[in-house]
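For this depiction, one protein chain was excluded, whereas all remaining protein chains were kept in their positions.
Then we have chain A:
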Amino acid sequence: MAYSEQVIDHYENPRNVGKMNDQDDNIGTGMVGAPACGDVMRLQIKVSDDGIIEDAKFKTYGCGSAIASSSLVTEWVKGMTLDQAQELKNTKIAEELALPPVKIHCSVLAEDAIKAAVADYKEKQAKKQ
């Protein structure tokens, strides 16, 4: 199956690969996985005091589409509010990357990852209070 140019671009030059300290209060970490293909994805956000996502990092072990989906999400969420990030839809990711139907689940994985990261951040904040 041929990958789209957008997927190849993110696959060859992934943005924001890396890790942030998940013990920090201002970091939210989302870990997700897809049993059917054995892919694992970690997506992290760094949130400013006024609730804006300042930075995002990811690491994905999986196919090109999964890597591209998470790479794209880290680009998109920078500068977003938590609510905006939580509303990010997999269909937008799939559209941007021109994912074929069999790879749609990769974009769902990336959506789940950002939701999990936001939820993790909120949970940490709730615990502080």
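Following the convention adopted for this analysis, a residue touches a chain if its C-beta (ideal position, glycine included) is under 8 Å from a C-beta of that chain, and two chains touch if they have at least 3 such contacts; residues count from 1.
Note that in this section contacts and distances are computed from a predicted model.
Remark: of the listed names "ABC-2 type transport system permease protein", "Co-chaperone protein HscB homolog", "Tetrathionate reductase subunit B" or "Cytochrome C", the one matching the undisplayed chain in UniProt is "Co-chaperone protein HscB homolog".
Considering A:G38, A:G51 or A:G79, the position touching the chain not shown turns out to be A:G38 (whole complex). Interface with the hidden chain, as seen from chain A, comprises residues 31-40, 42, 59, 61, 105, 108-109, 112.
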